[in-house]
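Yeah, one chain of the complex is gone here, protein chain that is, but the others are all in their spots.
Each chain gets a letter, A and B, in the order it is written, and its residues are counted from 1.
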Amino acid sequence: MSGDETLLDIRDMRIEGESDGQWNVLVDGVDLTLKRGEVLGLVGESGAGKSTLGLAALGYVRPGCRIASGDIIFDGQDLLRLSDAERCGLRGHRISYVAQSAAASFNPAHALLRQTIETAVQRRLMNAGAARKKAVEQFRELSLPDPETIGRRYPHQVSGGQLQRVMTAMAMHCGPDLIVFDEPTTALDVTTQIDVLASIREAVEAQGIAAIYITHDLAVVAQMAHRIMVLRHGKVVEEASTQRMLDAPQNEYTRSLWAVRELAKPEETTPSSPLLTIEGLDFSYGKGFVKALDNVALTVPRGRTLAVVGESGSGKSTLGRIVAGLNVPTSGRLTFDGAALPPRLEHRNKDLLRRIQLVHQSADTALNPRHTVREIIARPLEVFFDLRGEACDRRTDELLDMIELGPRFATRLPSELSGGQKQRVNIARGIAAGPELMICDEVTSALDQLVQEGILKMLLGLQASLGVSYFFITHDISTVRAIADEVVVMHRGKVVEVGSQREIFAPPHEAYTELLLGSAPQMRADWLTEFLAERGPVARQHAQSTERNGGSTHV
Amino acid sequence: MRADLATKTADTSVRRRSKLLAAAPFAARVAAVIVLIYLLVALFAPLLAPFGEGEVVSEIPYAPPGGAFLLGTDQLGRDQFSRLIYGARNSMGIALATTAISFTLGSLFGIIAATRRGWVDQAISRFVDVIMAIPQLIFALILLSIAGSSIPNLIIIIALLDSTRVFRVARSVAMNVVAMDFIEAARLRGEGLVWIIRREILPNILPTLVAEFGLRFCFAFLTISALSFLGLGIQPPTADWGSMVREASPLIAYGKMSLFIPAVAIAVLTISVNLLVDWFLDKASGLRNER
Partner (left out) sequence: MHALGRTILYRLVLGLFSILAVSVVVFSALEFLPGDFAASVLGRSATPETVAAFRQELGLDLPPVQRYLAWIGGLLHGDLGTSFAGRAYTPRPVADIVLPRLGNTLFLAAVTAALATPIALFLGLLAALYRNSRFDRLVNALTLSTIAIPEFLVAYLIILVLAVKFPLFYSMSSLSPGMTLAEKLYLVALPVLTLSFVIVAHMMRMTRAAIIGVLSSPYIEMARLKGTRPWHVIFRHALPNALGPIVNVIAFSLAYLVVGVVVIEVVFVYPGIGQTMVDAVRNRDIPVVQACTLIFAVTYITLNLVADIVAIATNPRLLHAR
């Protein structure tokens, strides 16, 4: 584990991918070096080519892609000049890989232990007994519950956070020199993520393994990496040590990677009357099921934003659907603008339908792919305002201006728009109805930071000019900070804490709020270290984390 | 302005479509031409055929090709070439009528089942399961043995049986669309069921349905040909390719290959339609299914 020796040297790497018979550049002349025991963070937005580059470190390209030029020197050997068998021999043994979705990347037909020790046994690096013993040891090191027996389970029997740790154990089993982590915690809830991050970091550090850590989240990679490389459109934008990257990013683009974090909604000083009130709301999917919502009560103030924040399974989306009229509560009362809100959609009149709008999370499924932007936005105008012909077109154009796209987008189909543009159209359709309450269900979650920032700013602008109230459902703490006036924290169907943004973010917190806020990675290199020091090392925490993971529904 | 807009969108879609055709591979273009020729022959059969459909024109049965009889005569001394041309009209006409009925029934019930869900879906689906538990040809045989072989019976029986398959396809693609959030968005606007089906669902499932229409046509065409070949489909003296194969089949033992003319006529049409469907699925939508 000597300090300076170069382990991996990727030179002038060009990788191309085929689509519609054309070769497009995915990775464009990237140089990357990694010393033994060093952890390099590879950061970028979707389509930056970071996964493709990460896989190239294993000498692997996905089907439909090819390496156009460049060298991959691993420990003195040029991976591209090796035979298939020799490359195959390095993988899993000296270079290994941890995939984003552990649930999909484990073979459903085999038990976990068998998959963990497969490479070692097949290569005769260890006999089966020793391999098993080592795997169990690693399960323990990675703070997995029941390390002796968890290996007998099948992938679908284990939660997402645990699977991710088993996959890390699998990657480390043969004692590799290099591990490529490809967004290992992206699909996890923050409170689960923090344990996985801590286990990975501890294990990698303890064995002095070099790693490439791929993620879109700069705050996460800041905890893991010594050095960070920012990629965009297949090219290196900036490369620096973690500390320097955070303190003084040289490139404008790098700063935009934490754009949403810089947003903070100023506190409203004027009083506001309640628009929607929910009292004693219960909901379960059919009889005999566990309550998905349990005695929920909250108020959405007029012209303000209420952010409903929680992890998966907290019931926040269900709550939004109940307000929209898509789910019918088991019991409880909804009051909208002073009058009782009928729970069933069929019982709501046209005006009520207009006044409450729901904006779905994914614009890909929320916009009919066969309708043009104009048809999509004009429909609420026809239905709710009886606008036809020129008046309707004029209003559509106005709305297109309001979402900062402009009338020239009117004839496009959704497939001809980018992700952010689609989400804007999705929002415009809601705005077209002239609602008083707009339910936004994770509308920014799937988007890149810069795009998120733009949409959040647009939403704030619309609120200022139209006075619309938002029922904003999200799992992301920085989004809450950016848009919320009032905040409701939910956990397993219950409201944990209610208050203004200032109240929620200032101590004292309820225990769960504390955990949720504390688990959200911050843009400081020593955040995780401090957090763990405060909470105690992972191993001692594992009883608590087991309980949490058992409840998460990420499989 | 509204009308203007309509032409504008129509323009773009026409432009898209013509681009699509221009980009078609050679095989698909040939297939399109072949299908067109078949349709023209069927349409203008009486003008093209030198003799009548059932007209006995020669004293000699099985007259060799040549002279007035381009393809020779059959066992009764009828002109083979004329019968081949009329056969196109009859075989394709009956198959088209069958497909039209099975398609209307199947897609209608399929979309209804997908949008209404609940007991309506359960009832129709279970009924279809039972029908499909019996192999189609066998079911057709038992129904024909009861009802007797006539062209209307044939059309109705095959159409009913085949509509179960159309139902399954239409239901499953419609289900996929119904699960989309834009359907929910339409419901939240208070849109009626008919509007949702016509404007939100139909445009999305149309490519699949068009492709399915081609496949179902081939299937109906082949089933009817097979039944006629077995002597249980279209009955003499109506000219039809399946029956023509059957009538000419004893001759193969003597090395006479006249049965291949109608048989190949069937095959060329079905292969062409399949090629067209394949290309269409490939290009017009992302809904390609591995059959």
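Rule of thumb we're sticking to: a contact is a pair of C-beta atoms (placed from the backbone, for glycine too) under 8 Å apart; a residue touches a chain by one contact, two chains touch by 3 or more.
Owing to the predicted nature of the structure, the values given are computational and were not obtained by experimental measurement.
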item	value
Visible contact partners (per top-of-document touch definition) of the missing chain	A, B
Residue of A:G17, A:G37 or A:G92 in touch with the missing chain, whole complex considered	A:G92
Omitted-chain contact residue, chosen from B:E53, B:D121, B:D181 or B:D278	B:D278
Absent-chain contact - pick from A:N24, A:S69, A:N107 or A:S415	A:N107
Candidate in contact with the missing chain, chosen from A:L58, A:L257 or A:A363	A:L58
Residue of B:L84, B:C218 or B:I234 touching the missing chain in the full complex	B:C218
Missing-partner contacts on chain B, residue numbers	129-130, 133-139, 141-142, 144-148, 218, 222, 225-226, 229-232, 242, 245, 249, 252-253, 255, 257, 259-260, 263-264, 266-267, 270-271, 273-275, 278, 290-291
Residues belonging to chain A that touch the chain removed from view	55, 58, 60, 62, 88-93, 96-97, 99, 101, 104-110, 118-119, 122-123, 153-154, 156-157, 170
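By definition in this document, only the chains that are shown with their structure count from here on.
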item	value
Chain A and chain B: spacing of chain centres that average the CA atoms, whole Å	48
Of chain A, residues touching chain B in the complex	324-326, 345, 350, 353, 357-358, 360, 362, 365-372, 374, 379-380, 383-384, 388-390, 393, 411, 429, 433
Of all residues in chain B, those that touch chain A in their complex	1-2, 5, 8-9, 12, 180-182, 184-185, 187-191, 200, 203-204
